[in-house]
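Here's the structure, in structure tokens; my notes come after.
The complex appears here without one of its protein chains, the remainder shown in place.
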Amino acid sequence: MRPSRSFASDNNAVVHPEVVEAITRANEGHVVGYGDDPYTESAVRKFREHFGEDVEVFFVFNGTAANVLSLQALARAYQAVLCPELSHIYTDECGAPEKATGCKLIPLPAPQGKLTVETVAHAYHGIGDQHHVQPRVISITQSTEMGTVYKTEEVEALARFAQERGMFLHMDGARISNAAAAQGMTLRQATRDLGVDVLSFGGTKNGLMGAEAVVFFRAELARDFLFMRKQGMQLASKMRYLAAQMDALLTNELWKRNASHANAMARLLEREIRRIERARIVYPVDANGVFAQIPRDAIRKIQERYFFYVWSEEESVVRWMCSFDTTEEDVRRFAEFVRGIVEQTPR
Amino acid sequence: MRPSRSFASDNNAVVHPEVVEAITRANEGHVVGYGDDPYTESAVRKFREHFGEDVEVFFVFNGTAANVLSLQALARAYQAVLCPELSHIYTDECGAPEKATGCKLIPLPAPQGKLTVETVAHAYHGIGDQHHVQPRVISITQSTEMGTVYKTEEVEALARFAQERGMFLHMDGARISNAAAAQGMTLRQATRDLGVDVLSFGGTKNGLMGAEAVVFFRAELARDFLFMRKQGMQLASKMRYLAAQMDALLTNELWKRNASHANAMARLLEREIRRIERARIVYPVDANGVFAQIPRDAIRKIQERYFFYVWSEEESVVRWMCSFDTTEEDVRRFAEFVRGIVEQTPR
Amino acid sequence: MRPSRSFASDNNAVVHPEVVEAITRANEGHVVGYGDDPYTESAVRKFREHFGEDVEVFFVFNGTAANVLSLQALARAYQAVLCPELSHIYTDECGAPEKATGCKLIPLPAPQGKLTVETVAHAYHGIGDQHHVQPRVISITQSTEMGTVYKTEEVEALARFAQERGMFLHMDGARISNAAAAQGMTLRQATRDLGVDVLSFGGTKNGLMGAEAVVFFRAELARDFLFMRKQGMQLASKMRYLAAQMDALLTNELWKRNASHANAMARLLEREIRRIERARIVYPVDANGVFAQIPRDAIRKIQERYFFYVWSEEESVVRWMCSFDTTEEDVRRFAEFVRGIVEQTPR
Partner (left out) sequence: MRPSRSFASDNNAVVHPEVVEAITRANEGHVVGYGDDPYTESAVRKFREHFGEDVEVFFVFNGTAANVLSLQALARAYQAVLCPELSHIYTDECGAPEKATGCKLIPLPAPQGKLTVETVAHAYHGIGDQHHVQPRVISITQSTEMGTVYKTEEVEALARFAQERGMFLHMDGARISNAAAAQGMTLRQATRDLGVDVLSFGGTKNGLMGAEAVVFFRAELARDFLFMRKQGMQLASKMRYLAAQMDALLTNELWKRNASHANAMARLLEREIRRIERARIVYPVDANGVFAQIPRDAIRKIQERYFFYVWSEEESVVRWMCSFDTTEEDVRRFAEFVRGIVEQTPR
């Protein structure tokens, strides 16, 4: 029998009870649609408490939309987005950014998922040349698709690079809570204070049912965003149910409790996996993901019981994600099972 | 004090308790994301029970997306969509169809919200002329934006017109349940059996939290729709929560119970309003909307207590929508209030 | 035998000898591609002499591109373009504006091809409403698609309306030379001085081989236009051959000589046609086009010898255009032929 919780993705998890409760509380009486309601007002207020009074925030349905609409707000079609070659926007959104923005996304090498000023500077050329797309946005993911976390000075350096060239720094924060929690920072410290211009703030992977936010740290960038969101098919009529989720996430530090727990489970899993002789942890476990190289033949066998994704077929690397609802027992039982399979696998 | 329920829109309503319950039931254990889960499987099965075994169905977040993606599946950018000049896709989606599909939407006169073969035939020209967009899709709304319902033979005639010319008939069914219930038809009888090719099946306005479906009655039209949905930023990672809603709506005829009730409340409201001397019902109340012409000065005063939309400033026509949670008492109290205001309004 | 010149369109004409000569003169030695050459420099200088030192001008291949790229420079996808319902951009460009800009084009009634402040004001609504596209550009055609010419005060009023609302006035000047010549105005007086923001300056219909220009009267609007032109597939590698054409057109008043002649021929044709009992001139012949209502059965017979377009099948109205190479004899012979056919046509 399959266990009830896997390590495939943090979006395989349930909705946190406090979020369900918030939705239920919001389910009372009529309110105006499309965001002009007290639940949205309250949730926006929470964002301003966390990120600063002058931020502009917009709720959307999913992370792809948060990313794509962020980029659209920052770039025209002849401009380019510099991003890691394995970033979600580049590889996992079925070309949504290109279609919606018309922009070219320029994939850059990013060991451990991180852009550096050096790689970005290398791609910064052709400025003013009418034949070339014009670099406009640097997009980074925090925590990264490899489960690593940019350090403070790494983000700051990219922000400075962008700012000095009239470019913008976008952060795909599908797991920003995990990164902030891992670093012991507030959400603001982990984003705005480092120089990020626009943040895709993730909720779904951190215990919500389905809600993300686009947060603008410079209000003028958000001027026409209402229209972009609607034209981008991302305006919820019953907005209160997105807002209530976000409100709950930003209440009583649910964002941090969930993220910290997921991170802790990943560290536990890392420790357990390191004890397996033929398993190798391939990226620093900075947040809630564990990437391990294990014998090829073991993968399929583990997958017979646990669903998860192979990160690299060629290198026999798998990805295991922990979520807010992962338990210590889940981890130990899984690690035990992995160990058993690996040890049985002929060399 | 504002009353807890208004007549502004059926999307101002709450989520039906059976839907909340379904969501809660689905909130158990990990399941694979993006639609490969038992809840989605079950919901799709329900759609096939209602519409036929061979339909293809895809869940999306909102009605704009259901419409836009339907059109995208049917038309290339140099083709055109014929639609009523006051249709939702033409006037209320901030140009989402044009941006996403590249198509021109051709607005046609549609008294009472309905296209006819005559108006469509008038716009069917320039075929094969490289300077002209090529008509490809007829898009109708059922029930219409004016609260009327196309009769069986009216839809059939449009479907025949489309089919004979290699065009498609799309139905914006944001309120298809209201239309089917009003006509005593099954969902299939009200759509597929009349010749509709692709249906935007509405859920949000009929008691869901936020879920719509694109239903293809000819499977070949859906061939690449998975990619279009993802690229269109409409793929939910925690799909089970959309699926559970839809499943509930198609279980024990919740769709019909909700819609019939809303329709009945609209008829009650119509009757009450007709009793007011200076109020005039301007469109047949076929479904759950009541459009009334009332003295201009009364509108503002009524809006001080009840929020709703003015349909036509020029003609002093207002729109009142009933929903599944509208009560008889809501209607009577509202009508009473309207009457009081109108009667006090100087001629 | 078909005559060598018809009245179908001014783009059926040849290239003026002075233009051929200019091309030939430019056909000497290597020059850098893409516009960084002395021919382009010279042509741009000519534009600045005619329109003012501070204009920005860009050459493109055809009129559709001039229009589409102008609109793209002025509007984002969630904004709208107000235009006459029979304007070229709305009906004759196969949806190019919508596809390239993502914008909705809102067709407005325009008797005799002209927008008025009243019709535009009527369409100016939904401002700030996230569901509605936001009016951003008024696009007018001068001379119009019906061969009429906006009067000075008519353009000025539209420009004022636009300016007061943060909108822009775009002029499709495919035949601006005809309009200016007809009014005895310079090109600048007929455009910039009336408040036009961006002009599609037509050359092809006035004796060029194939070249149009986008002229920005406010340089800041052109800031990124180099990139838009390239991305819009409108950057000529051998730019000198476009530039040489434009240079010739703006030299020794070729633009005016050509346009005045075409206008005069249209007036002659008008006079001749008016002498036919059953022919009716339907629009003022302000420029180089004559629109006439003639017996339906005559049309086909005239077309057996002369190719031209039927403007309105329903009203039996035809369009006859004169060009720089139309001769008096062409006109008289054609009018004679038309008269013969019409008179033979049974009532």
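Each chain gets a letter, A, B and C, in the order it is written, and its residues are counted from 1.
Keep this in mind: a residue touches a chain if its C-beta (ideal position, glycine included) is under 8 Å from a C-beta of that chain, and two chains touch if they have at least 3 such contacts.
This structure is a prediction, so every number in the text was calculated from the model and none was measured.
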Full-complex contact with the absent chain, from B:Val32, B:Cys94 or B:Met228: B:Met228
Sole contact to the chain not displayed, among C:Thr40, C:Thr64 or C:Asn288: C:Thr64
Hidden partner chain, touching residue among C:Arg48, C:Arg160, C:Lys230 or C:Lys301: C:Lys230
Touching residue (missing chain; options C:Glu28, C:Glu153 or C:Glu220): C:Glu28
Residues of subunit B in contact with the chain not shown: 34, 76-79, 102, 130-131, 133-134, 224, 226-231, 235
Interface with the undisplayed chain - residues on subunit A: 77-78, 80, 91-95, 98-99, 102-105, 107, 130-133
Where the missing chain touches subunit C, by residue: 4-6, 8-9, 11-15, 20, 23-24, 27-33, 61-65, 68, 93-96, 99-100, 204-205, 209-210, 227, 230-238, 241-242, 307, 325
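The rule is simple: only the chains that are shown with their structure count from here on.
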Farthest chain (mean CA position) relative to subunit C: A
Where subunit A and subunit B are represented by their mean Cα positions, the distance between them in whole Å: 33
Inter-centroid spacing, subunit C versus subunit A (mean Cα positions, whole Å): 51
Multi-chain contact residues (two or more partners), subunit C: 77-78, 102, 130-131, 133
